[in-house]
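Here the complex is missing one protein chain, while the rest keep their positions.
Order of writing sets the labels: A, B and C. Residues in every chain begin at 1.
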Amino acid sequence: MRTPARSGTIADVGRRARITRSGAVLGHVLVLAVALATTAGCTVSRQEPGQATAAVADALAQAGSAVETTRLTVRLLDADRVTTPVADAAVLDQVRVLEESTSALTTLVPPDDVSSAQRDAGLVAVADATREVVAARAWVAREAGGDLSEAGAVPLTASELQADLARAADDLDTALALAGGA
Amino acid sequence: MKRLLGVALGILTAIGGFVDIGDLVTNAVVGSRFGLSLVWVVVVGVVGICLFASMSGRVAAVSGRATFEIIRERLGPRAAGANLAASFAINLLTLTAEVGGIALALHLASSVEPRLWIPVAAFAVWLVLWRVKFQVMENVAGLLGLLLVGFGVALFLLGPDWGELLRQAVPPSPPATEHVATYWYYAVALFGAAMTPYEVFFFSSGAVEEGWTAKDLAQNRVNVLVGFPLGGLLSVAIAACAAVVLLPAGIEVSSLSQIVLPVAEAGGTLLLALVIVGIVAATFGAALETALSSGYTLAQYLGWSWGKFRRPARAARFHVTMVVALLLAVAILMTSVDPVAVTEMSVVFSAVALPLTYVPILLVANDPEYMGEHVNGRATNALGMVYLVIVVAAAVAAIPLMIATGAGS
Amino acid sequence: MSRDDSPPTGVRVVDVRLHLLSRQVLDVDGEPVTTVDDLELVAADAPEDGRRDAVPGEPAEVGAILTGPVLLTRLLGGRPPASRWEPVPWSDVGHVGTAIELTVQADSLDVHWTEDWLREHVVGRIPGGRHDPEEES
Partner (left out) sequence: MILGDLLDARVLGPGGENLGFLVDVRLALDTLPDGGPSDRDGRHHPGGAAGEADPDDAHPDDRALSQGVRRRDRVGRARVVGVLVSPRTGTSFLGYERTDVTAPWPVPQLVRRRHRGTFLVPWDDVAAVAPGEVRLAAGYRREDAALP
């Protein structure tokens, strides 16, 4: 057959044409995605100056959720409505959430004095909450039959623990109000 | 009588098989943050998956070709190859989420570290794929998954203010504390969770392998049209439990352990134990389906022999693909990534990938070359086009919303 | 060529991309073999032994279904040397429907080496690899 000599030119033209076509489609898709992303991005409050304050509020809301989860878990375990593996897992998960809140606050660079004060208040409240949740985990372990009775920091009763957790939750709320959160 | 039993079994497994880790996590997260104000999305998603699954089942049964064979035929090797890469990656993400879900649920049952459960769970999935008669595994996983009805029981035991729940749902009224972009982000995630594409690969491949007759097709349509809406009701119950117990306490769901707390509150340890078994079964069943789907997509694109009815040696590349997918899933989980985060990611990307499978199925369902007299009717096509718009809109919006909201935080 | 010599009863017009390319190829037992990645065109009415390549403008017909590396080059451009084609002779094709059905068994074709290799060296060696999942064990 009159097979084309592989003289390059024609072959290259054809191939290039093909590559350009698929490249053009990909290009359109990318442009569309970026355009959408930027327009959508503009509508969100994160882009505004109160960024640091919002980040503090987010971290505190997260911590608040963790403390409330722990309170619920302790109440359920005390009423024998939840199994100890679930209770232990639930509280352990909350310890991790509080770690995240802490690192969110510690890695934040507050741009001004106001947000700096908010951050510091938040750090104190989260540290306090972490202590209480860790204590709750020890209490759960003891309820599960782990021999931790020697550990001095473990609250003796569920109601003591609940009171501590409630105080920690209130402190978080106060700090959150300071950061303008609901 | 036996026939009735078969229908009942089919419906029950469809209900149990509807909920997977994606539905579980997304519904609980949404319930704890938005109450029932996103229930409408579940309704839209359930109608969509009914339409999509029954259409792909019909296409597969009539044409004798499974979904990814059709995608390759219609889109050609290049576009279908891109589609394959995306679908396979997202399916792998879903598989990872399901295996992680099994491990988390077993952690709740045993308090043994999830990291130790991950390889065990993956091995068990492989063993079942390798050895167990398919009908058996599908029915066992589906029926045990039905224990998730415990969420519905819990909702009644909680005795919520039904009027208030209804007010949240109709008209949808999201809490003022949440940003509107976050609301829509979770709407897309919930839609992706209800309409996960792997169910369609799975469903259509089954139809081809089993060589469905008109009778089989009719029965499967019943399974889908009755089972999936009831499964959707289960999803709503999960969201409602979170909305009743967690939302007022200001708890935002970020882990599986929080999802089951409302059940414990309502029904105590017994109901809790049943629900945990249900979660293990539902995620295990979904892990089987997603692992199979990874084999189906690749094998169908490349024309390999595939299928659960073949001896593994008669579908060697198919089985090797599934093993590789499971190993990849384990490797991802072993980087100590949070399975719940993987799940949230997987449902959003499922929404992104939906048009890739939905569009070819819709087109082929209208092609007389494939379908003969069984082409779509007018009503199906009208609904099909409405969903085409919804599916494309969700896919286009998903990633911008994800970036804008910082993945919903 | 082992095509049986019954006279054609008619003609069916198909478009390659629409009806043949990327279709599933099944062997005589219904086992999937491959997909149609490309087709080789040869000169029509050539002597049996000396098959000639197709020439534009002169009668041409399909000589073989090609699979294997041809897929990769169709994706990425270029074309593999003829020695790397994995051909299934068109004379082995029986039916053309939503799948292409062959009149021979997959094992008699040499387009299967990856499957065979994995079967012999990996899957067949794992306990249960040759077990029929539908039989009670």
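In this section, a residue touches a chain if its C-beta (ideal position, glycine included) is under 8 Å from a C-beta of that chain, and two chains touch if they have at least 3 such contacts.
Being a predicted model, the structure only gives us computed values, none of them experimental.
Engineer: Among B:Val62, B:Leu95 or B:Ile279, which residue is in touch with the absent chain?
Structural biologist: Within the whole complex, the residue contacting the unshown chain is B:Val62.
Engineer: In the complete complex, which positions of subunit C touch the hidden chain?
Structural biologist: 3-4, 6, 8-18, 20-21, 26, 28-32, 38-41, 44, 53-54, 56-57, 59-62, 66, 70, 73-74, 79, 85, 90, 93-99, 101, 103, 134
Engineer: Just the residue numbers, please: which parts of subunit B touch the chain that's not shown?
Structural biologist: 61-64, 74-76, 208-215, 217, 305, 307, 309-310, 314, 362-363, 366-372, 374-376, 381, 384-385, 388
Going forward, only the chains that are shown with their structure count from here on.
Engineer: Roughly how far is subunit A from subunit B, going centre to centre by Cα mean, in whole Å?
Structural biologist: Once rounded, the distance between the two centres reads 25 Å.
Engineer: Averaging over Cα atoms per chain, report the distance between subunit A and subunit C in Å.
Structural biologist: 54
Engineer: Return the residues of subunit B touching two or more other chains; collapse runs of consecutive numbers into ranges.
Structural biologist: In subunit B, 78 touch at least two other chains.
Engineer: Under the definition above, what is the set of subunit B residues touching subunit C in their complex?
Structural biologist: Answer in residue numbers: 63-65, 69, 72-73, 76-78, 80-81, 130-134, 299-306, 308-314, 316-317, 319-320, 369-370.
Engineer: Where on subunit C does subunit B make contact in their complex?
Structural biologist: Contacts found on subunit C: 17, 19, 21-25, 31-35, 37, 67, 71, 74-75, 98-99, 114-115, 118-119, 122-124, 126, 128-134, 136-137.
Engineer: In their complex, what parts of subunit A are in touch with subunit B?
Structural biologist: Answer in residue numbers: 22, 32-33, 36-37, 39-41, 43-46, 58, 61-62, 64-65, 68-69, 71-73, 76, 80-86, 88-90, 92-93, 97, 182.
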